[in-house]
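One structure below.
A single protein chain has been removed from this complex, and every other one stays in its place.
== chain A ==
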Amino acid sequence: MEYLAHILVMVCLYGILATSFNLLIGFGGIFALAHATFYASGAYAAGILATKLGIGFPLTLLAGTVVTAAIGLLVAFPAMRVGSHYLVVITLALQAITIDVLMNSKPLTGGPDGIPGIPPVSLFGTALTSPVSFLPLAAVMAALCCAVAWRLGASPFGRSLRAMRENEAAAQAVGKNLVRMKLVVFAMSAGLASVAGTLVAHYIAFVNPESFTIEETILILAMVILGGMGNLWGSLAGAAILVLLPEGLKFVHVPGDIADMVRQVIYGVVLIVILRLRPEGLFPETVFRTSTGAARSSVPANGPPTGALERASGTPGEVVVSATSLSKHFGGIQAVKDLTIDLKRGEIVGLIGPNGAGKTTAFNLLSGFLRPTGGTILYRGRDVTKLKPHEVVAAGLARSFQDLKLFTKLTVVENILVSLPAQPGDRPLDVYFRPGLVRRADRENVARALEIASFVGLLAKADETAANLSYAEEKLLVIARLLATGADVLLLDEPLSGLDTVTVERICGVIRDLARANKAVCIIEHNLEVIRGVCDEIVFIDEGRVLTKGPPDTLMRDRELAERYFG
């Protein structure tokens, strides 16, 4: 009985660790392999506070969570600067430093000997010393932690995290503040992991560095991957399986001194086999997708176009964006020099020029993805030159990418949903403390996203993942996402390249509708027929400079231009 209860306690603790780790890597796509550090921080905080200061259980939990969340914020900083392999190395290094610190700060941590004699948790006058008495507490805490993680994962914020995981640049381009999101997810993930640490410290009554090595992080990682990244239930299952598996092995006769190593070998093999057979894990992330269910039936299959388009205020023809003498050089290469361009309400400007002329660089400058070396960008008189991409979107200027950058594993409707502005569900505090507001807002947003999907003709595909779309549908989704941002200045980078004539016509129609809705539109395009058909003005760029501008018909008769570009 005690043995069984002990195993269940361990399942609870690893369940907390695996779900919290999943928030970070499965949802956020942040490969920070230092989870055992957060686990250790909770455990040592409890150990030190309880043995040195005589502080008891609920307080040790609170203190551990706060301290560890703060450590999580610190780890988040390198995660902002570097990604992929670099982040893996940095965090593994951090993990190694943790062990060094635990081993060498003897007065505080007891060094290799650890901290013995941590008092047990006392609840209602009884000390929870046996596994059976501890199990209810472990189960309740695990349920609480999972609920907290689940709430975040299933909220619009969780959706934004998954979008960030799929494509960071695109998430910024639809107005997400990645810095804030990363800080939040690190603090949450670390704080939750520390709960398991505090519990284990009181439960085992002893902590030492050996329990928090890199192998521990890899074990938790294996649980997450086994269960399925992005599926929190899966992490619980993964934790249960990898805790039970070695216990089962105890019935097979293995000499004591190598039992632990045999267990490790099995983890490793299980990990590799799962990655081979089911790289998505046992449970794929589908359950966390947004369901469109009831909202879907209320949307007309081909809604009135104006329903999806809010008319922008202001008088047509008014200059909304005015960029003056923009320049950008990379090292010695001048990509853009002295570029001046105005975008007006209700007008479509075509940006043309040979490959490498600086068109996309111009978009990157206007949308805040690159900081210009010189010049200013005014949006309705406000200087937006130094704003970050998500701030530029919030101001009212959004862009698309030539290489689409869809959120591949999100559904069509989620791609659009993520892009809608000012969602209460994107604010973690509201997610927890104003659930009603978040739920109402999200219901409205789903309806709105479906309207937009219907407007571009993707309603039938609303619940498909973006990965399952045809190229033409992908291009339509790009437009839908751009629309959803609610920006009134839209920069479209080659929205029509590589499409059949039917889709080109459809997208041209949408672009005209945008202008009619009083938005300022700028497109990069190579197809001159299309340019002539939709644009009110053409700006011709070559070698980073504006060579000439004017109405399409006049410009296309220009001889010099004809030679340089059309020749």
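In this section, contacts are C-beta pairs under 8 Å (C-beta built on N, C-alpha and C of every residue); 3 or more make two chains touch, one makes a residue touch a chain; residues count from 1.
Here, contacts and distances are computed from a predicted model.
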Choices "AzlD domain-containing protein", "Branched-chain amino acid ABC transporter permease", "non-specific serine/threonine protein kinase" or "Acyl-CoA dehydrogenase" - which one is the UniProt name of the chain not shown: "Branched-chain amino acid ABC transporter permease"
Candidate in contact with the missing chain, chosen from A:L221, A:L343 or A:V431: A:L221
Contacting the left-out chain in the complete assembly, out of A:I7, A:L73 or A:M103: A:M103
Contacts of chain A with the absent chain, listed as residue ranges: 31, 77-78, 81-82, 84-86, 88-90, 92-94, 96-97, 100-101, 103-104, 214-215, 218, 221-222, 225, 258, 261-262, 264-265, 267-269, 271-272, 275-276, 279
